[in-house]
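The next block holds one structure in the form of structure tokens; read it before the comments.
As you look at this complex, bear in mind that one protein chain is not there, while each of the others sits in place.
Letters A and B mark the chains in the order given here, with residues in each chain numbered from 1 onward.
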Amino acid sequence: MDRSRLLPVLLAATLLALLLFPLVGEKFYLQYATKIMIMAIFAMSLDLLVGYTGLVSLGHALFYGLAGYALVLMGERGEVSLWWTLPASMAVAALAALAVGALVLRTSGVYFIMVTLAFAQMTYFFVRDSAYFGGSDGKYLNAKPTLSLLGWQPVDLENTLHRYYLTLVLTVAVYLLLRRVLGSPFGRVLVGIRDNEPRMRSLGFATFRYKLAAFVLAGALAGLAGYLTAVQDGIMNPEQLGWNRSGEALVMVILGGMGTLAGPALGAGALMVLELLFSIWTKYWQLLLGAFVIAVVLFLPRGLGSLFARRRAARDGHG
Amino acid sequence: MDAATLLIQVLNGLQYGLLLFLIASGLTLIFGIMGVINLAHGSFYMIGAYLAFWLTGALGNFWVALPAGIALAVVLGIALEWLLIRHLYQRDHLYQVLLTYGLILVFEELRSLLFGDDVHGVTVPDPLNFSIRLTDTLSYPVYRLAMSAICLALAAGMYLLIARTRLGMMIRAGSVNRDMVQALGINIGLLYRLVFALGVALAAFAGMLAAPASSVFPGMGNQVLIISFVVIVIGGLGSIKGALVAALLIGLADVFGQVLLPQISGMTVYLVMAAVLVWRPRGLFGSA
Partner (left out) sequence: MTDIDAKRAPSRRKFLKTATGAAALTAATLHAPFVIAQRSKIKVGLMLPYTGTYAQLGIAITDAFKLHVDESGGALGGRGIEYAQVDDESEPAKATDNANRLVEREKVDVLVGTVHSGVAMAMAKVAREAGVLTICPNAGADALTGAACAPNIFRTSFSNWQPAFPMGKVLADRGIKNVVTLTWKYAAGEEAINGFKEGFTQAGGKVTKELTLPFPQVEFQALLTEIASLKPDAVFVFFAGGGAVKFVKDYAASGLRRTVPLFGSGFLTDGTLQAQGEAAQGLETTLHYGDGLILPKNLAFREEYRKRTNRDADVYAVQGYDAAQLLRIGLEAVRGDMKAKKHMIAAMGSAVIDSPRGKFTLSKSHNPVQDIYLRKVVGMENKVESVAYKALADPARGCKMA
């Protein structure tokens, strides 16, 4: 995979900036930055599907939301530990991805987009209408999970700063994990499937299984993002499962530059920062945001990331 | 459920289905023929509804407002295609998604600027402002029956246009092989512009027609968008016949779902779509 020489430098610089940010950032900005990083994880997990495997999912928030709700439900009776709730939530998301993927991966193209949307919407309605999940107004997380090592509690998730650093560590971990996966033979098969699935099949690859594996991995990582959202906000509402959330993630991926991993993370940051800035500025902030998005599409054909990277393994212009 | 009620519910389902077809027709044209995923479709529907509200107030008569609104919608469609959409044909579908998503935001804000944020109504126009008695308790608004008739006429008209006219032939050819059509000397750019404008006009027309039976309010486009996509996907992309069948199917499923299975009535439409796609991954009448 081609990679620009500029990119690692930029990434390192960003990491450094994020590490030092709490020195200058106030509580609100720390919270917002934590949210941005969570969305970056979400966007990167979607990029695995969209940019690298060629699977455009409009139902990715299903796994994100389910994991968040899993934490809320697990924590209903009292304090729980992060050590088991985090993997458990991700497992819930992964299982859901396995179930949904087994059904939807038979379709392709726009049909795939729509059927992923269908499953997400069905789950949204189910969660919204059932009292078990707290109904349409959402459900509170009673207490943030604890993170203790043999009685010593180094990280207190009630503390904004601790949550910030934990999220930062996890974001970097996800990025590195995905880079590893995508650089491996498995990852190359995915790209091959994206570019020409029939050819991969004729070469002897069981493409369905590879796609399913990617789908499950992406689902699990989306679940991580959902879990962190529940920890951050202390509340889950059904809208976190809906198509608006899935659509947002897709916009971030495309805006940042599909198939680059860092691009979607950048897209997440850009979208959230601009939303904040524009809405502080004017009542008609949606107008500015819409105009910005349109401008990027017209003038930056490979997304925002193309401003920084020179050669990338990006999707070509044929649909 | 007694026989009379059953029949009326079937009527309800068909009528709702025809309305869905009307709403989705513009989308199936634009996507089926041009391959453009137009997320702003709901916005055009909303624009139509607000045009109906504004023009009926300004011109005094709903039936005069209709053609005026359609004309404006056509102009809007041509302008949008020329300014923005035509740059995207050669690029990945997802950029169309992104661009039209940006359009949604822009249109929503423009609407707020121009028309404010209040809820509006459009009175049902004469001479259709009455209901006919079906049972001793229930009457049926004639306007809805008129809408259904118009939808059927539209379906027939679209079919004739695409299948039987020279223009329709060019459109069909252009959807299959754009370059070849161009090589044959046909101005594909102009063709696409026409088709896009037609799609926008259809969406706006749907909004205008539905306005008296509905209400005009901010965010009304969002609800319509998803259901339109569901309809055309179930029907099969690019198939007008498919869109009609799918719309009627959904109309009936929704109506009977609401009455017989209210616990899952929100999901009914999506269940149907998931079931169809798992059985027929290209939709009912979709081609490969």
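To be clear about the criterion, a contact is a pair of C-beta atoms (placed from the backbone, for glycine too) under 8 Å apart; a residue touches a chain by one contact, two chains touch by 3 or more.
The model shown is predicted, which means the values in this text are computed figures rather than measured ones.
**Q** Please identify which residue in A:235, A:274 or A:300 touches the non-displayed chain.
**A** Residue touching the chain left out of view: A:235.
**Q** Pick out which of B:13, B:42 or B:207 touches the chain that's been left out of the picture.
**A** Only one listed residue reaches the unshown chain, and that is B:13.
**Q** Quickly run down the residues of subunit A that touch the omitted chain.
**A** 26-29, 31-32, 35, 125, 128-129, 135-138, 140, 232-235, 237-240, 242, 244-245, 276, 279, 283, 285-286
**Q** By the contact criterion defined above, which parts of subunit B meet the unshown chain? Give residue numbers in ascending order.
**A** Those residues of subunit B that touch the unshown chain are 1-2, 4-5, 8-9, 12-13, 15-16, 108-109, 112, 117-121, 123-124, 131, 133, 135-141, 143-144, 213-220, 223, 254-256, 258-259, 262, 265-266.
The rule is short, and it goes like this: only the chains that are shown with their structure count from here on.
**Q** Can you give the whole-Å distance between the Cα centres of subunit A and subunit B?
**A** Going by mean C-alpha positions, subunit A sits 32 Å from subunit B.
**Q** Mind pulling up the subunit B residues that touch subunit A in the complex?
**A** Residue list for subunit B touching subunit A: 31, 35, 37, 84, 87-88, 90-95, 97-99, 101-106, 108-110, 112-113, 226, 229-230, 233, 237, 263-264, 266-267, 270-271, 273-274, 277-278, 281-283, 286.
**Q** Mind pulling up the subunit A residues that touch subunit B in the complex?
**A** Subunit A reaches subunit B through residues 50, 56, 103-104, 106-108, 110-111, 114-115, 117-119, 121-122, 125-126, 128-129, 243, 247, 250-251, 254-255, 258, 284, 286-287, 289-294, 296-298, 301, 315-319.
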